[in-house]
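Below you'll find the structure, written out as C-alpha cells, and then a few comments.
Shown here is a partial selection of chains from the complex, left in place.
Chain IDs A, B and C follow the sequence of writing; residue 1 opens each chain.
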Amino acid sequence: MKITKEQIQSHGLKLDEYKKIKNFLGREANLLELGIFSAMWNEHCSYKSSKIHLKKLPTKNKIVIQGPGENAGVIDIGDDDAIIFKIESHNHPSFIEPYQGAATGVGGILRDVFTMGARPIALMNSIHFGSPDNKKTQNLLNGVVSGIGGYGNSVGIPTVGGETKFNSTYNENILVNAMAIGHAKKNKIFYSKAKGINKPVVYVGSKTGRDGIHGATMASAEFDENSEEKKPTVQVGDPFTEKLLLEACLELMKKNSIISIQDMGAAGLTSSSIEMASKGKLGIELDLDKVPCREKNMTPYEMMLSESQERMLIILDDKKENEAKKIFDKWDLDFVVIGKTTDTNKLVLNFNNKKVADIPITALADEAPQYDRKWKKFKVKKNDFKIKELKKIKTDKALFKILSSPDHSNKSWITDQFDQVVMCDTIQKSGGDAAVVRVHKKEKAISISVDSSANYCVADPRTGGKQIICENWRNLISVGSKPLAVTNCLNFGNPEKPEVMGEFVECIEGMKEACEFLDYPVVSGNVSFYNETNSKSIFPTPVIGGVGIFDNLNRIIDMKTKKTGNIIIVVGKTFGHLTRSSFLKEIYSINDGPPPEINLTNEKNNGLSVLNLIKNNLVLSCHDVSSGGILVALAEMSIASMLGLKITKPKKFSDFNEYFFAEDQGRYLLEIEKNNLEKIEKMLKKDNTFYEVVAEVQNDIFEIDKTLSIKTEELYKCNNQWFNKFNAVN
Amino acid sequence: MKFSVTVTLKKDVLDPQGKVVSQTLKNMGMTNLIQIRQGKFFEIDLDEKNPSKAQDQVKEMCEKLLSNQIIEDFKIKQKE
Amino acid sequence: MKSSVVVFPGSNCDRDIAVTLEKLQFKNTMVWHKETKLPKSDLIVIPGGFSYGDYLRSGAIAAKSNILNEVIKAGNDGSLIIGICNGFQILIECGLLQGALLRNFGLKFISKDIFIKIQSNKNKFFNKYKKDEVVKLNIAHNEGNFFTDKKHLKELEDNNLIPIKYCDEKGNITNASNPNGSLNNIAGIFNKNKNILGMMPHPERMSDKICSDDSGLPLFLSLMN
C-alpha cells in the first residue's frame, strides 16, 4: 500500500518530511509507521522549531543535578534532598473539554515528576482565559478550575498557588499550564535512559483505550472553527488510578530493580519506548499482542498512538519481575512484560506473529527535523502618551477600579476549590507572593511562584522575557527565600509566521540574559506553539515557575502587616513608568507603548539587599510591587491583615497617580519597626540600594492625607466581589 | 409534562467509575459480570402542554447543560 | 496508647494523621484494607481522602472491604473509632453511623479553614475542649452536606450526639457560617454509645503551629485522657 499525499498531510507532516522518512526506511512507510513518525516529528515531541533557541538558556550551575532533557528538572537543596519540578501546558484539550483537559494536564505533570523518583509535594498552575464578556469564559473557567481541583485533590497533592488572568487574546485559545514539584533523595533519582540488552520492558498502570489518538498532533495544529468538533481526541482522567500508580511506583523505587522508567505522556507508548531506547542508544522490540487493552480489536496503530492516561513504561533489571509484579498486584494495576531491549538500534513492533513496524530509532529521535525558522525583529513602539493629557481621575476611584478588576481580584473563589493543605506541610498557601511548603519532617522549606506578563511581552518580547524572570525571582525573595532555579512553559502562536517566531526568539534571549545575570538556571520546560485561532495569535505568554529555598523555618515571612506604628519602606526607585500598566489598562483602556525597563544590576542588588534584611530579622512583612504599582501593593498588604495605613505623599511627583500606579521594576515594600530604620538605612546605603519611607501602619483606615481615606473593610469587599458576581448563576 | 433523560459516556471513552464499580462487584463474588458503565439520570418536569415543543426544550437542556457532547450521549424519554 | 489507621486505595490523609498520632506518642500501625485482622488498639482511625476515587458514592466501596468487618465488630464492642472526612463517609456507608452526606449545596469542592463550636465536651473525644469553645479547623470535601430524617435528628439532639457544629469566628451558628449546607450546621456526629465519631473537618491539619495552628490537638489529647 502506498502512502497518499492526503494521508501525509492529515498526519501533520510536510511532503518533504515524508521524503526524508522514506530515505530513513529505504522504502515506503506503512500507515503505522507513518503514525509513529508523525507523533515523534510533530512540534510537541520534536521541538523542531524551538530547539536551537532553547539551547541558549543557561541550564547549569552547582545546584543543578539534572537540567532539561529528562522528564523534569532536578536541583540539590542540601543534605540528601533534591527537588524535582516541571511545568507543562494542556491548552488545546482544555479549550475543547475544560474539566477533563485541565484534569489530565495535572495528571500528566504529576507523572513527569514521580517518574523520576519524587513524591509530589505541591501543584501550581497558570491559567489564562478570554475576556469575561466572552460568553465562553464562564464555562471554561468553571470547568478548568474544577478539573484542576478534581484531579489534584483526589490524588492528595496540595495545589498551593498559581495565577489567573483574563484577556480577549485568549478568547478562542485559553492557556492551562500546570506545574508539579516533588521531593526525592539525591541518590535515588530515576532516569529514562535504557541500559543493557534483553532487559524486560514492562507496561504498568491503566489499560490502553482509544483515547486521544492523535492528541499530540492536535496540540500542534492551529484551531479553526471546526475544531470543537474534533472530539475523540479528549481523554478522561482517572485520578484514583494515578494515586495507585504513584504509590506503586514509589514502592518499587525503594528496591533496586528499575533500570529506567518513563511515563507515557504525549504520543503514549510510541514516545516513551523511543525515548528510552534513544537515550540508551539501544533498540527496542515490543509484542503488541501483550499490551493491555480496554477495548476489543484495537489495532497496532491505535495502541501505539493512544494517549490513555495513567500509564508507565519500565525497564527492569534481570530477575526482578516477580518482586515488581507483586507490588503492582497489591495496587490492582496491570503489569505486563511487553517487550525487551535489543542491540539493533531499531524500534520493532510485532503483532499477530507479524512484524508490523521496523524503524531506526535515530530517525525518530536525533534525526527528527529541526528548523531555524525565519523570524522578524520586533520593533518597540514609542511611548507617545502624556499623563497630563488624560482626563483626571481621583486616586481612590482608580484604586477601587483596579482592585476590583478580574486580574487583581482576590482568587479565593478559585483556591477554595483546591485542597491546599493535604500532606500537612503547606506553610503558605496561595494569596501571597509565593507558596511555601516544608520539606517533610525537616527544618527547611521551599518556595514556589508561577508568573507571566503577556501584556509586557507583547509590547516588547525581549524586555518582557527579562521582566518575567525578574518578577518570579522577586516573588521568591519576598517570602524570604533564596531563588534557586526555574522551569518555563512558552505559550506562543504559529512559529511558521516570522513575527511569532520573532517574539519567541526575543523572549528567550531576554530570559536568557536575566537568568544568567541572576544565576537562575532553567532546569525544565515545555513549548506550546500554534496557540491561535483563525490566524490570530495569542499574546506571547511565557510562564515561569520558580523554586527557592529556606534553610530554616524561622525567617519565612508574608505580606500581612503586623503592628500599628510600624513603618513601610519601598526599596527601589520609582520613575513613574505608566505605559502598559494596569492603571492605563483598567481606567483608560490604553494598551500601548513599551513595558517598564529592566535594570538587571538594580534588580539583583535590590533583591539581595532585601533578602539580607529579612535574614537579619529586620523585616516583619514584605510584598513586591508589580502590576498596579505601589498603591495596589499597599492595599493588598492592608487587606491581608485588615490593618490600615497612613501613606506619605510623594515629594517629586506633581501627579500622585503617576507615582502610586507606576510599574517600575525591582521594587519591594517592607514593613519594619521604626527604631530599626537607622540600622536598615545604614545597611541599604552600604549596598547602594535606594529606599524611601511610604507609609505607617495604623488601625482600620487606609489613607493618603487629603487625597483618600478608605476603611480596610471597604478595600476587602471591593477586592473580593468579582468572582462571586461573575459566577453567581446569572 | 414529564421526561426522563439518561446521559452516558460515549462508547470508547474511559469510565473510571464504572471500572471501579465492576471490579468491586466482581470482588463481591459476581464473577459473571461482563461490564458496568455509569451515567447520569434526570427526571424533568415541565409546564408545557405541547409535546413537540416540550421535547425540543428538553433537547436544548441536554445540549446546553445536562450533557457534554464531546464525551457523552443523551437519550430523552417522555413519561406518561 | 495504641492506634490503628486503616488505609484504602485512594486514602490520602493517612500519612497526615499518622504523623499527628506519633507526635503525641501513640503507638500507631497502618492497616491495609485487604487485612482480615485489626491489631489490638485503643483507637481506630478511618482517615480522609478519596477511597476508590470516591466513585459511585463517597465511601461506598471502602465500606465493602475486608477490614471493615473488623472495624464494625470493634465498633459494636465499644472500641473508640474516629472517621474523618472520607472516613466519616465510610462510617455512614457501613452503617456504624446513621444519616447521609450529600453533595455540598454549592456543588463545589470546598477547602478552607472554618470554625466549629463544641456542643458538648462530656465524652471521650472532646473533653480537652471547653463547652462552647470556638475552634478553627480545615475542611476539604465535595460531599459533606449532612442529612438525616427527623426521627434520627431528634435522637441526635436529645442525646447530645452532635458534638460539633459549624459557626463563625465569634461562635454564631448561622447560615452564612455553614460551608456545605449541612442540616442544622452539623459538622460531626456520634453513634448512640458515643464511642464512634464521624466528622468532616480535619483535626490532623491543625496539629502544627508552623503550618497552621494546633487547635486540633486537644481532640487527640482528649482520647488519651
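The working rule: contacts are C-beta pairs under 8 Å (C-beta built on N, C-alpha and C of every residue); 3 or more make two chains touch, one makes a residue touch a chain.
Treat the numbers as computed from the prediction; the structure is a model and nothing was measured.
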What are the copy numbers of each protein chain across the entire complex?
A x1, B x2, C x1
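By our rule, only the chains that are shown with their structure count from here on.
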If you average the CA atoms of chain A and of chain C, how many Å lie between those two points?
36
I'd like the Å distance between the centres of chain B and chain C, where a centre is the mean of that chain's Cα atoms.
33
At least two other chains touched by the same residue of chain A: list those residues.
238, 240-241, 332
Provide the list of chain C residues touching at least two other chains, using ranges where the numbers run on.
52-53, 55
For chain C, which residues are in contact with chain A within the complex?
9-10, 12-13, 15-16, 19-20, 48-50, 52-55, 108-112, 138, 140, 204-205, 207-208, 210-212
In their shared complex, chain B is touched by residues of chain A numbered 96-97, 99-100, 206, 209-211, 231-232, 234-238, 240-241, 294-295, 308-309, 332
Which bits of chain A are touching chain C when the two form their complex?
146, 149-150, 153-156, 238-241, 243-244, 331-332, 412, 416-427, 438, 441, 553
